[in-house]
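Only one protein chain is missing from this complex, and each of the others stays in its spot.
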Amino acid sequence: MAASGGWRQPSILPGFGLTLGFSTFFVSAIVLLPLGALVLRTASMSPADFFATVLAPRALASYRLTFGASLLAALLNAAGGFLIAWTLVRYEFPGRRLVDALIDLPFALPTAVSGIALTAVFAPDGWVGGWLAAQGVQVAYTWSGVVLALTLIGLPFVVRTVQPALVEVARDLEDAAETLGAKPFTIFRRIIFPAVLPALVTGFTLAFARGIGEYGSVIFIAGNLPMRTEITPLLIVIKLEEFDYSGAAALGFMMLLISFVMLLLINTVQAWSRRRLTVGR
Amino acid sequence: MPGIATTDHAEILRRPGRGGLRAALLRWTFIALALTFLGGLLFAPLAVIFGTALGRGLPQAVAIFADTDTRAAVQLTLLVAVIVVPLNTLFGIAAAWAIAKFEFAGKSLLITIIDLPFAVSPVISGLVYVLLFGAQGVFGQWLIERDIAIIFALPGIVMATMFVTFPYVARELIPLMQQLGNDEEEAAITLGAGGLMTFVRVTLPKVKWGLVYGIILCNARAMGEFGAVSVVSGHIRGLTNTMPLHIEILYNEYDFVGAFAVASLLTLLALVTLVIKTVVEWRSGSRGS
Partner (left out) sequence: MSIVLDQVTKQYQGTPVVNDVSLDIAEGEFFVLLGPSGSGKSTLLRAIAGLTSVDHGRISLRGRDVTSLSAREREVGFVFQNYALFRHMTVAENIEFGLSVRRVRAAERAKRRRELLELIGLAGLDDRLPGQLSGGQQQRVAVARALAHEPRVLLLDEPFGALDAKIREELRRTIRRVQKELGITTILVTHDQEEAFAMGDRIGVMNLGRLLEAGRPTELYSRPATRFVATFLGAANLLLRRQALNGTALPPRGRAAPAPAPADGPRPREHEVVAVLRPEEVELAPSADAAVGHFLGRGHVEEIVFTGALERLRVRMPTEDAGQSIPGCIDCATTVLLDVTRTQAEQRAFPLRHGQAVAIAARRIHVLPTPLSSFTAFAAGEAAAVALARHPWLTALAAQMQTRIAARIEPSLDGTTAAGEPEAVVGVSVIGTGPGCADQVRWLLAHQAEEILCLSTRERAPARVVIYCATPAARRATLAVAASLLRHVPAEAVYVQILPPEEADGPTATAVRGLLDVRSEARDAHGLDVRTELRFAEPGEALLAELERDESGMLILGIDHDSGVTPELSALLDRPAAWPVLLV
């Protein structure tokens, strides 16, 4: 095994060939081959057709909604998620452990279930929606409904990245800052926040990336009006239902491209935060 | 000597000069804000699911499961999970072993590819299979000639689900196994244990809670996947309808009690998943300290 060239460091542990072989095969069959089909399909289109599809007004409107709503939802989550993480780490209150456990619910709950539940709550005849309607605000079946659904989906990302950072970083440095004479708000602004910022950015990026691809929870509450409340994944489904495979592939290719960029961004952010947090230990 | 429990952040509030009215006010404002945020976004939908399902009484909610289409959906969902979860567990273990125990060129590429399904929209996860096996797909003609159905049939649903859920086990195991290092495994090998023996007797006991967590997350997602399955299923009632798809159909037919009754079943599954997760974290936490 060690003779198999310089591409791996020798190890006495067995099973390298078997496990790597199996993993590679599995990954190829389940992920790479299908994704290859998507790229192939897109490549077989003429450039004119491709651009006509991905730059169609309806497509552009869907990008705007998908990105805008994801961005807004991620921002909302950055603020709300930080607040929740702070409260869970810092304060003792009845039911804290239950709330802490329930934060992960959007991870575990099927998106379709989140979708219909949110719609039921925020529809004009729902619990919250009814009250909002009385104030003249409509959430369900508008773009703000999309934001709401994406906020729910992205919430655990921010809370779960910020929470451990708060636990780990605060105590020691906070003690030091306090003995040096800093007031609580100064400690927060100058010590805690900068230390937690990388985690917050990571959580924000993760929530943002998740929002862009989200489908199940959005379509129930969005209303799905072309040009107004139609997200890109829904547009792909519509193209498929019209048997416009090429159109669906082209839009899918665009989203895949975006996903790659997001993945790159997340990795960069994480590497940056790791560097910031682990130096000096 | 680290003194007393250093992770107890609530202790800070009991320090001298910290117990003022302002601090208490600030604390309760924060708690109220956090709970309001969560209340509207998380607790209200959770309550509405069970509230609507049971709105006309328990018998009414249970009645939906007597419907043959609903039962077919439940059975299909279970079948998919039974196929997908073991396969992905096997893959997760293999990938984690290769990645965590060895250094080789292309490792970070492999990790990135494993992460890919997390970053890809579920709709695309379905779409790629349609492009591959659908009527106009790469293998479409070939499959039609041999009368093999993949899209709008069970194989398509299984594959799309597999795509969506396959990072879960690997993603839980890799960091855990990397963190634990190779020392114990190397010791086992030098003592004459074989590869399988080393894994079962040395590695598995250390990572079992992570593995359990990965499997239950994988299972929850496999049973609850909507977007990817929606694209490849064709929504044929009684045949290719999984539970989440069935919820959509019932909901669109204004059978809210039925939709939420099925939804509450999936919600219970999610809650059980969270309970197991909490127990796992608690177990591994108390074992670690």
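First chain written, first letter: the chains are A and B, and each begins at residue 1.
Convention: contacts are C-beta pairs under 8 Å (C-beta built on N, C-alpha and C of every residue); 3 or more make two chains touch, one makes a residue touch a chain.
Bear in mind the structure is a predicted one, so any value in this text is a computation, not a measurement.
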Contact set of the excluded chain (shown chains only): A, B
Contact partner of the left-out chain, one of A:79, A:176 or A:225: A:176
Residue ranges of chain B at the interface with the undisplayed chain: 1-4, 11, 14-18
Hidden partner interface residues of chain A, rising order: 172-173, 175-183, 186, 190-191, 194-195, 276-277, 279-280
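The rule is short, and it goes like this: only the chains that are shown with their structure count from here on.
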Centre distance in Å when chain A and chain B are each reduced to the mean of their C-alpha atoms: 15
Chain B residues within the chain A interface of the complex: 6-7, 9-10, 12-13, 23, 27, 30-31, 33-35, 37-38, 40-46, 48-49, 52, 90-91, 93-95, 97-99, 101-106, 110, 112-117, 119-124, 127-132, 134-138, 159, 162-163, 166, 182, 185-186, 189-190, 194-195, 198-199, 217, 220, 223-227, 230-231, 243-245, 247-248, 251, 256, 259-260, 263, 266-267, 269-271, 273-275, 277-278
Touching residues on chain A, where the partner in the complex is chain B: 7-9, 11-16, 18-20, 22-24, 26-27, 30-35, 37-38, 40-41, 80, 83-84, 86-93, 99, 101-114, 116-118, 120-121, 126-128, 148, 151-152, 155, 167, 170-172, 174, 184, 209, 212-216, 220, 232-234, 236-237, 240, 243, 245, 248-249, 252, 255-256, 259-260, 262-263, 266-267
